[in-house]
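Apart from one protein chain that is not included, each protein chain of the complex appears where it belongs.
Labels A and B are assigned to the chains in the order they are written; within every chain, residues are numbered from 1.
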Amino acid sequence: MPIKDYIRERFFPHMWCPGCGHGTVLNSLLRAVEQLGMSKNEIVVVSGIGCSARISGYVDFHTLHTLHGRALAFATGVKLSKPELNVIVPMGDGDALAIGGNHFIHAARRNIAMTAIVMNNKIYGMTGGQFSPLTGVGGMATTAPYASIDRSFDVVELAKAAGATYVARSTAFHAQECTQMIHDAILHDGFSVVEIMTQCPTHYGRKNKKGGPAEMIKEFKDITTPIGSKAKQENPGLIERGVFVEKDLPEYCAEYDKIIERAQGGA
Amino acid sequence: MGKAKLKEHRINRDWCKGCGICVELCPKKVLELDAEEKAVAVRPEDCIACKLCEIRCPDLAIEIITEPDEK
Partner (left out) sequence: MSRQVKFVQGNEACLEGALYAGLQFYAGYPITPSSEITEGLALRLPAVGGKFIQMEDEISSICAIIGASLTGHKVMTATSGPGFSLMQEGLGYAVMTEIPCVIVDVMRGGPSTGLPTHGGQGDVMQARWGVHGDHSIVALTASSHQDVFEMTVEAFNIAETYRTPVILLLDEAIGHMREKLEIPEPGELPLVERLRTSVRDGVNYHPYLPREDGRLPMSDFGGVHRYNVTGLYHDMWGFPTSDPKMVHGLIRHLHDKIENRVNVLARYKEYFLEDAERIMVSYGCSARSALHVVKDRRLRGEKLGLLELQTLWPFPAEIVRDRCVGKKSVIVVEMNMGQILHEVKKAVDQPDNVFLANRVDGEYITPPDIYKILRLIQGKGV
């Protein structure tokens, strides 16, 4: 099926700004799903609130647009109550890691089979450019007019520490890599996290003098490098891309099925 | 699998927002923005059908149609 068969065409052109990296995540997500050849009826996309969260309205799956930060909590109910569904949870960086940080670490801890996609633009896009827990020291934002003194999370390290069993990072520049990671994350039988660095030219770009969408997306090439590359040894400031964790551990819904068996007097 | 051959750049002018990402990142400088700030293929003959424009476009506005590359 062409990827247009997976979108709700009547809502296009979408509401994102020209050159918004979130659009590339949508593009990659659609390609991943297309490659998987899954039925649209077996996919549920749950999102919170933010520019990123609007992604759910554009895809022709079962879609649940919820509350700021709570997407993973809603998704946990969807998944545990009907484990045969493929649950994909795209989130903004503020959505996933500020207001939703607690749900993020606990979903990872449970290893419930869902795909969390963190659309990390290092800013609160929807509300007008306030700093997020990913903005980092020195970043400019409407609530950091003297530059931010807040240290940032490392999404990958956080996900790893919390127990996610698939953890990957890429950027909007590396769209093909993104597609592959989302594809693999959906197939992964456990909690998977894919961080995708995206550009918000309207707020982050403007405040931090990053230039237009093209300059911003190109920067992702310059500031990242594949995991364990030589470039990283030479320049430790580079952000690593790739699959950091991929391991098999007991999955939550499957474990709960065993509880049911036990409670019903089985093995 | 043979190399896919370009047939057509299908650009949806209603969806293209003229962000310039495809223009800037095309390895062969095939694309440009026109007077209405919409992407157009000005040097289609140089296109290598790598589809980088298509997979990066945030607006799903550009599609590279290739000759069927089976056989």
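Structural remarks
The working rule: a residue touches a chain if its C-beta (ideal position, glycine included) is under 8 Å from a C-beta of that chain, and two chains touch if they have at least 3 such contacts.
Only a predicted model underlies this, so the values are computations on that prediction, with no experimental measurement involved.
In the entire assembly, the chain absent from the figure touches the shown chains A. Interface note: of A:His65, A:Lys160 or A:Lys218, the residue touching the hidden chain in the full complex is A:His65.
Within the complete assembly, A:Val44 is the residue of A:Val44, A:Cys200 or A:Val243 that touches the hidden chain. Contact with the omitted chain, checked across A:Pro13, A:Gly57, A:Gly136 or A:Pro226, is made by A:Gly57. Among A:Ile3, A:Val25 or A:Ala73, only A:Ala73 touches the chain that is left out of the view.
Within the full complex, the residue among A:Ile3, A:Cys51 or A:Leu85 touching the omitted chain is A:Leu85.
Residues of chain A that touch the chain left out of view are 11, 40-42, 44, 46, 56-57, 60-67, 70, 72-82, 84-85, 102-103, 106, 256, 259-260, 262-264.
The criterion applied here is as follows: only the chains that are shown with their structure count from here on.
The distance from the centre of chain A to the centre of chain B, each centre being the mean of the chain's C-alpha atoms, comes to 27 Å.
The touching residues of chain A, when paired with chain B in their complex, are 3-4, 7, 12-14, 16-24, 26-28, 30-31, 172-173, 175-176, 179, 201, 212-215, 217-218.
Touching chain A in their complex are the following residues of chain B: 14-15, 17-21, 23-25, 52, 55-61.
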